[in-house]
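Would you mind keeping the following structure in view while I ask a few things?
Only one protein chain is missing; all other protein chains are in place.
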Amino acid sequence: MVLETVEAGGLAHLSYLLGDDAAGVCAVIDPRRDVEVYLDLARRNNLRVTHILETHIHADFVSGSRELAARTGAPIYVGAAADGYGFDHEPLKDGDTLEVGVLTLRVLHTPGHTPEHVCYLASGGKGSSEPWGLFSGDTLFAGEVGRPDLLGGGSEKKLAAALYHSLHDTILKLGDEVEVYPAHGEGSPCGGSIGDRNTTTVGYERLHNPKLKPMSEAAFVEKVLTGLPPAPTYYRRMKKVNAEGPAVLGCQRLLPTLDPERFDAERRKPGTVVVDAREIEAFGGAHVAGALNVALRAEFPVWSGWMLRPEQTILLVTQDAADVETVETHLIRVGLEKLGGYLRQGMRGWLEAGLPFETLPQMSVHELHDRVRSKRKGDGLQVLDVRRDDEWEAGAVPTAKHAFVPDLRKRLDNLGLDREKPLAVYCGSGYRASIAASLLKAEGFAAVENVPGSMKAWKAAGFATEKPGTGDDRDDEEE
Amino acid sequence: MVLETVEAGGLAHLSYLLGDDAAGVCAVIDPRRDVEVYLDLARRNNLRVTHILETHIHADFVSGSRELAARTGAPIYVGAAADGYGFDHEPLKDGDTLEVGVLTLRVLHTPGHTPEHVCYLASGGKGSSEPWGLFSGDTLFAGEVGRPDLLGGGSEKKLAAALYHSLHDTILKLGDEVEVYPAHGEGSPCGGSIGDRNTTTVGYERLHNPKLKPMSEAAFVEKVLTGLPPAPTYYRRMKKVNAEGPAVLGCQRLLPTLDPERFDAERRKPGTVVVDAREIEAFGGAHVAGALNVALRAEFPVWSGWMLRPEQTILLVTQDAADVETVETHLIRVGLEKLGGYLRQGMRGWLEAGLPFETLPQMSVHELHDRVRSKRKGDGLQVLDVRRDDEWEAGAVPTAKHAFVPDLRKRLDNLGLDREKPLAVYCGSGYRASIAASLLKAEGFAAVENVPGSMKAWKAAGFATEKPGTGDDRDDEEE
Amino acid sequence: MVLETVEAGGLAHLSYLLGDDAAGVCAVIDPRRDVEVYLDLARRNNLRVTHILETHIHADFVSGSRELAARTGAPIYVGAAADGYGFDHEPLKDGDTLEVGVLTLRVLHTPGHTPEHVCYLASGGKGSSEPWGLFSGDTLFAGEVGRPDLLGGGSEKKLAAALYHSLHDTILKLGDEVEVYPAHGEGSPCGGSIGDRNTTTVGYERLHNPKLKPMSEAAFVEKVLTGLPPAPTYYRRMKKVNAEGPAVLGCQRLLPTLDPERFDAERRKPGTVVVDAREIEAFGGAHVAGALNVALRAEFPVWSGWMLRPEQTILLVTQDAADVETVETHLIRVGLEKLGGYLRQGMRGWLEAGLPFETLPQMSVHELHDRVRSKRKGDGLQVLDVRRDDEWEAGAVPTAKHAFVPDLRKRLDNLGLDREKPLAVYCGSGYRASIAASLLKAEGFAAVENVPGSMKAWKAAGFATEKPGTGDDRDDEEE
Partner (left out) sequence: MVLETVEAGGLAHLSYLLGDDAAGVCAVIDPRRDVEVYLDLARRNNLRVTHILETHIHADFVSGSRELAARTGAPIYVGAAADGYGFDHEPLKDGDTLEVGVLTLRVLHTPGHTPEHVCYLASGGKGSSEPWGLFSGDTLFAGEVGRPDLLGGGSEKKLAAALYHSLHDTILKLGDEVEVYPAHGEGSPCGGSIGDRNTTTVGYERLHNPKLKPMSEAAFVEKVLTGLPPAPTYYRRMKKVNAEGPAVLGCQRLLPTLDPERFDAERRKPGTVVVDAREIEAFGGAHVAGALNVALRAEFPVWSGWMLRPEQTILLVTQDAADVETVETHLIRVGLEKLGGYLRQGMRGWLEAGLPFETLPQMSVHELHDRVRSKRKGDGLQVLDVRRDDEWEAGAVPTAKHAFVPDLRKRLDNLGLDREKPLAVYCGSGYRASIAASLLKAEGFAAVENVPGSMKAWKAAGFATEKPGTGDDRDDEEE
């Protein structure tokens, strides 16, 4: 037997190649869009790809199914959907079985995360004739269940109820001994708070998953829809792309390297955005005016998907030439395909060309603390928290105002911020704050500073937080 | 959390790097001797190796613990043993706990496979505060339990009884939901018949492992000691090396390439053996006189360990230069460190130098079948089966005699074979047969042929087998 | 400056990426068809490909120019040709200059190998303002000059005369100090006898190249057309493909792995050929009936191009799964794109499936020598030499008949060979002999044997050769 897990970093996405090497066949479950990795695994193990399996219509990345079908000739299997799909596929229904050599995959219809969601229950192999593994897609994760609210349109409650039944009437009916292989690990927004193991078991989840404790359907619906992180707005776009069938890209063109001068000219064209994927302190030291700082190291594809639009032409600034291809792949995975080029030799090239640059000062939490305290005595520093609502509500820096980073653009006018006065931006660790700060600079804020380390550093330094709406910071603001 | 599985092919050996990437620390469990792979994983994940953990004194490979300790400075932990160890270590006893960042490893003393054997029960990590994984070493595999007979010296029954209690009183007391990470996968002789998944769960084994069905201690002892494959004789040597502490090798010298002429001179020196690691049909086509054909693709380290002695100087013939390093690594893993060099450009070099070569004719099962049938009418073909006793007893080619390949040397004189007459050798698929055939040629058998495909091909071709001692082949032999 | 040499093994083809890393631009000269290597070099060095340069219409491989243009958007430059080209291009004429950053490439029209051939004379770079390098294509190699006879159609003498003038009036007019970067190294049939350095200098060739010694045009024409190895017949096809513009392949589909049973069924279909790319002794040990043994290690693309036709469906047998992709690439480079799949697990799979196989006995030169001697006394062994005419004429095994391997099919009936009698085939080292022997087996020769090591081994063993037509072997044959 061959069972290989393929991880797509940044998206915390897990896909699987499951095969019978004696028979020379395999299935790929929930493939990512850059499919060469599956072809390599197939070659190395002498396998023919006979099944491309989707657990559901993904919302957080562009599916690689059609790309893989084009490279292997294998059919795409996906749970039957009311509205059908815009591409060739084999529709699945509950109870279907697929044979992959000695392996049998039984289809379990598990609506909840989405209506058409299916799981695959694997049995077969030497010493494993009974069901041993569940490829659970976005229905069940380690320590979490799939979110039923991503589809929007008021379907949450109905889907949450369906999820209750999928979990209790289908999945928990399986034996405790069954291993669970989900489509996501820690960090994916497809689950509220996924644990940090990639696999789990039905039994472990039955015992320890807080959402699987005995409770009524109503209680579950309530619980599963409460305290959810906001759904990335680009999910709706992804859904549509995946239902219609994403374009088959084939081999990529070489992304052109751009001279500083040409980069400078291109960036000024309408519909163009500069994405600076370097670390926040490098962006702080020097950057191209107007660039958005989405650091490669901090869930780059999620924040890119959220902050950028597919019709924009993206120009890249990276730390190294080696990062360019990684960034390109991340963007393509979330359907951002309109890349215009990258800055040759990064900021080094720009700086040596004598072009003007900007800086984003980095304020330590120590200074922030001092100034927040003195603010109460008259310092004009404005503080902005760009974390999610639940983070904000759990405790914030005194005097801070709040807008979650993806909402910042539209909420900007209502925050009562003064564009001319000093403004410190923070988040959990400084990365989202740097996205926000770079956006604010582009919007004309004159004296923005980023707080690297942000809330993690604030707490590590021993500074107290306040519950929003409770502290005397409100008084300060009233002054 | 970081959990990486490292596989040592050929030995079906599984080792693990388990770490807390938030805290930057990790443990390595049952490391193999070529340890660079762990250092790379540690570097990539920003980890410091703080614990080197052995589940037991391994018999099938040289432990990499001391090598890894020399490269990391981490201490070696191992179950306390009556006779102690010849190297610095931290002895463990049942109930001890080790902290690796947020992870806790509880030590479970599980004698059976060996007296000092311990398992490590892991808990900790986000959403995983309860025990979630058992690093079970050679106590429990997918579909199998560890063999208690490898230590020899009459300790089998006592160890088998201990294993019964380790399994029932310790391991099966754990929850069904606990995932099991064993030290071996399919193909390792450390278990009788290990399944083809690398992981399993306590529950799956409780339900489906044939050795864990409810039975008395006596019945278990009987069952677990019955029908075992023979223990490789090199295991005793390995045990000793690992208890004393294997030599730390550090960087390897470049294995010298040898001219055909020099190779020819070296191979004639006393105490030297030529190992030809090519496929059996390539060996069949042309080989250096006296070479032993242990094919790289067929459990090379096991058969090398079994057929070679550490005091021999080994000269290599491989298919490609790229194979040399792989072969070298395999040999070092089983403590065969005395390598004299490899034949430059393999057989191509030898042949172009105009040196004499030998061939080993490959007999198809079709021809074997014809000749065995006609033999009964007078053909002089001798047939030799070199499989294990259990394979032999399950059914053999009519008229065959039998000696398991590692026993061949010492049993040769008692098999009643005529060195001058045609002899066909077969096994399960042709690889062990080629080891045996090459050995017989070196022993002076004049007309040996190998049967590629062997019993697999025989059955696939639809030919019948006979239970040894029952067929009319015995009559043939009496004639 | 960036100057990277890319070698295509088997074809002894050299291509170049030449760039100005300060300006971030580069040219690629004579690209091979699998172009990812140039994209990687461009990415690593922050370069944009601005020029794709052909020195001429290649005959020995399918040009990668169009593939590279599709991936980079760069224009293709090529010497103006009378008949034009079937693809978009920028025609070049003598004296044109191309600017690649600080580098200048001056176009030198150097007809001879082909009428449209151009060389590129490079100058520029720090400390290198004067011409320093000549990208000489197939006009001048280390120790050789390009062959003017490959175009056929009676143009040889005219082209040879043109080559004389290109060399003497253009290239030797350059300074002795100019380094020469040719399109081929040792082993390419595009030159009669190319040396084993990849680079040389104008001065070195002026002094030591035997074809550049002072001589008249007539003497040169005579010399350059004498003793040439035969032109591979597939060159004409390549030429046509390259002039018309080869298909842009893009990403390759995963080549399907085939079960032994399915492989067996596919190979019997009309228009299908099995290519066994393993070493000759492995082929000798066991192979699929009818397979052609073109060993991967011995100029595989040249012999494949010569022995196979693009309309044939090719099925592959390789030593390892890892070889499949290499073999595929080699075939695609010479325009053999119709691949049907590869045998899963190679011969191992075939043999274990119990399918019939054939062998090709390997005869040592020692045995050949004995039997040739005894033949004169009545042994019926036939001997066939399949080397080139010039090799044959320099001395052969006594009693041998001769046909160059690519001519074998059509000359078979005139060689006077008896299909039922023993036949030993040899060449220079055994590889071409194995191609021929496998072909003869497929043609129904009952008792063919290959002679590994062949003439190299024969000489190394100290055996004498005879000039064809002079020895007493003729007498033998007359007897």
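Here the chain labels run A, B and C in written order, and each chain numbers its own residues starting at 1.
Quick note on the criterion: a contact is a pair of C-beta atoms (placed from the backbone, for glycine too) under 8 Å apart; a residue touches a chain by one contact, two chains touch by 3 or more.
Please read these numbers as outputs of a predicted model, since none were measured by experiment.
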**Request:** Quick one: say which of C:L41, C:V78, C:A142 or C:A353 touches the chain that got left out.
**Result:** C:A142
**Fill in**
The listed residue (C:L11, C:I194, C:V274 or C:M455) that touches the chain absent from the view is C:I194
**Complete:** Out of C:D40, C:D88, C:E130 or C:D169, only one touches the absent chain, namely C:E130
**Request:** Pick out which of C:L98, C:V202 or C:L417 touches the chain that's been left out of the picture.
**Result:** C:V202
**Asked** Of the residues listed, B:T272, B:Q312 or B:Q345, which one is in contact with the missing chain?
**Response** B:Q345
**Fill in**
Omitted-chain footprint on subunit A covers residues 278-287, 297, 319, 346-348, 351-357, 359-362, 364-366, 429-430, 452-453, 456-462
**Message:** Tell me which stretches of subunit B touch the chain missing from the display.
**Reply:** 24, 39, 42-49, 70-73, 250-254, 256-257, 259, 321-322, 324-325, 344-345
**subunit C, residues in touch with the chain not shown (by the definition above)** = 1, 3, 125-130, 132, 142-144, 175-179, 186, 193-209
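Please note the rule applied: only the chains that are shown with their structure count from here on.
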**Prompt:** Counting only C-alpha atoms to place each centre, which chain is farthest from subunit A?
**Reply:** C
**Fill in**
Rounded to the nearest Å, the gap between Cα centres of subunit B and subunit C is 44
**Prompt:** Using the average of all C-alpha atoms in each chain as its centre, how far is it in Å between subunit A and subunit C?
**Reply:** 50
**Message:** If a residue has to touch 2 or more other chains to count, which residues of subunit B qualify?
**Reply:** none
